[in-house]
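Removed: one protein chain of the complex. Kept in place: all other protein chains.
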């Protein structure tokens, strides 16, 4: 492929920015914070730092930079996540026992790989379109791990009895925002709509294959459900009434003795929650977050409404908020939590990933790509639900309406939330 | 409701027929066979006999037959399945330890309840439309348990090292059927279709709310995948190649060391499988069955095709086989296993429940009914997949194209199977 | 070996008596009761019936009766317990799923084997001393299973919400006995004592090798701890105070939420317990039973005393009650539970197996016999505690002071109890 210098420089500049951002996210951590894996879903920050680096080493430098020597023979084994096609790896549940390489050594590894990526990009080496696609994928992949890093850091610090703050200087989110009123409903008339992504920009395979869907009339909330609204559910005995719950949700409530949302505590009669600022009083106007699909669904049943399908959500977003508004709260705002709504922001973008009532399944004509990177998305298409819109931990340039995120219904450690349709 | 005598007699006649059929299914069992629960999904036959009886006692006789005394105070506790609204119950996993009431006592219980149902139906008691609806539901419910009974009996006998036959006299299924050729594909053009049920006949809440869907062009196999076709997958190393599998499916293969289908054995180099006739040589032309969603999906990936969505399946069925053909293989044929296809039978009905690539989720406008019976369907709508068309264990009058069955993706003990689309 | 006819007849007579007793124990059961295994320690009665029969078939008839054909090729697989040397077997935890052979078929099997044993014993076949030893072992083994049968039957019926009685006609134990006063203590002076068995009578390998032990002065209770005494511990908050408990015992209390003894219930403010008569009011003068080592040990700590070592117990028994008193309560009394003490009976024999503070370890010079039957005792010598004296489920001719029974410390389903030393 013949690409203009400026395109190449632009990629290189973005690559360095993305790589630096990962390190920026980890900068406030002590070495001890970067090792542990308190539950299987939470990976050690040290591992994220290594894994995102291994991704570039394995899929770019090794095959494409002439004469490149891997930084360490064992790192592929240590930092492969789930790519069966890329060989043996440390069992996921065992990541948290790997005290070595140390944080310092992994930062060395990062430096080494970033330098060689720069050498490769700026040097006289042939670059195919495919390689640019993989570099782009590597950056997007690293941005996804930046987001996971913030979930995991919150989990690690938030489960420590000392409740340390992540960054002393972070903004008190929402404080500067206006108070919130009743939600309005946005109306969409029945019809055939197109969903999915088509165009030159980056996108994942799972959102390809634009296709038509028929959707009935619906009305969708113009903002996210708040902490205050969820509190009403808690106080109405929502966690004690089986009628609102899916059977698996009710079993989950019983098994884990759930009687309040994740990260909430009642301290001396007063509600508090864990944030990346430490343990704080709850500001009830903030969007609700750290909520499982089971809880979101129970709340919807209690209200006599529903979660939107992924298509309802995408159509509403395309209709009412096709462009990302300035006010959207992404990781760059450094609130590290959802923020109160401001006028005119429907909160489709940022703040929290919104649960939909759609299972994560392949689009018509979807085919996973050949080779190891074909394992990226397709093999997860069972028993997970689609989430839309990005969160306060997502980079602004990482999201679009067709983006399909997916998680198992019981998960609470990510910045997820929801809105309702009727 | 004013109903004609003939309607009432008809219900009564059907009710007695359904009740008798359950007992007919259990007749070949020894008392010992009716007690155990070898895995949590398999309920003791004794329990099915009691549970289907309790359903009528709790939802018809107790509220509606004046002066009715429950047969035994503790039976509600013993025979409630999952109705939170109907009080405490024996933990599901503990059913298999309940040696009492004995089979004989439960048959007494059945007799008692059936007699009182007859008394109620033929007697001078007021009957609302709602009550007829619940009686109808009770019959459909009992038919569902008849089907489960056959799965469970097969499991119990099929895991015994003596491999006892269920009925000595059952027909060697398929023997009388013609050999099978290559599958053809039936074509459907893209467009808007209606799916779901609307009409006066019985149907479950989950298939209500007829609605439009847009479906792209597709071609669907005109018959089921056979044992012989699946053997090719096995022999091509399908169970050893992660590339064909969903990640959860691959984990399931690894955890359970799966290397062949359920109920298959290789005895002295020759493939055999467990049937309700005992351990038999495999007839390769029979439709494949006892296959998890993971396996069906892996097979489809290996073939470069897909499982149909529930809408593709329903549209194809409505298009090519709107009526149930005479040749369809239901429980009344007493083959107790899938049968070879005969000319002109597309096998949409009977033989095996067909996996679709659709998660079990609510239709637009779906609302679970109020009250305890609202727990019938809605609360299962997460992490399960839709299956269509009925099986060799289904009563013929129990099925229709809009029927939505649902099971977790790993389950193999039911008569399930699949066909492909491209 | 040249044995007198009378010896041979005596063995034969005893053998038939023992075989019949096992069937007598199972006679009140329904076929359903004989199948299940509600917890791993509880074997199905049907299995005991088969296993004790297989023992004679495998170790006597097969090797020694010319021309003997095994009753069924698969029964060795179904009825071997833990003899690695005797080939493959059904996993212990899976016994409860084996609905076939039916109870009736197993009774046929018993008849077949007993008949052939009689043929062998009375026929002109050579019999070595070793063979008589194995026949004796087979009878003792069957008596041990008779005892287990009663534990298991109690567990199966006692965990059924209908609380069926085992035999309608059984005696209300203890009713005819006198009231019980304070326990006295029997004194033994320090010295060297001999323990273990030496002599011509039957005994297990684990009690062989008479050896000297030095024991300090001690005083031992002249009767068993009663339900009433244990109630004081319960009411004093014994289950809530970690100080009395071994660390593993405390973890067991917490994990299983223990707050009262096994088989006890508080029904409308009144204590009841499960017996083989069904659910009954507790008679506080009865010896305490169904008590784990952890509980017995906690009780002792609470009292500031100790459980006896196995040597203290054996020395006291040899000293104060060398012969089994008439009043001792064994299975032949058909109380099926411990009985109140009568004057002069120190309760060393029968009623309940008494926990000692001795781990089950080999005696000096102990060597497990060669061959499959060497697996009988020796391989259990770790992590179990010794119990002494027999129980209300033990045959009177099965016990002696040197008998060493052994169980894991958490087990409660057997008839165990204890007394204290100071």
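Each chain gets a letter, A, B and C, in the order it is written, and its residues are counted from 1.
Keep this in mind: a residue touches a chain if its C-beta (ideal position, glycine included) is under 8 Å from a C-beta of that chain, and two chains touch if they have at least 3 such contacts.
Just so it is clear, the structure is predicted and the values come from calculations on it, not from any experiment.
The chain not displayed here makes contact, within the full complex, with A, C.
Only one residue in the set A:86, A:117 or A:156 touches the chain that does not appear here, and it is A:156. Only one residue from C:186, C:213, C:288 or C:393 touches the chain missing from this view: C:213. Set against the missing chain, the residues C:13, C:62 or C:84 yield one that touches it, C:84.
The chain not displayed touches chain C at residues 82, 84-85, 192, 211-214, 216, 242-243, 245-250, 293-294, 297, 306, 357-359, 361-362, 364-365, 374, 379-383, 385, 409. On the side of chain A, touch with the chain left out of the figure occurs at residues 30-36, 38, 46, 74, 77-78, 90, 94, 96-103, 156-157, 159-162, 164.
The rule is short, and it goes like this: only the chains that are shown with their structure count from here on.
Mean C-alpha position of chain A lies 60 Å from that of chain C.
Between chain B and chain C, the centres computed from C-alpha atoms are 46 Å apart. Chain centres here are Cα averages; for chain A and chain B they lie 39 Å apart. The set of chain A residues touching two or more other chains is empty.
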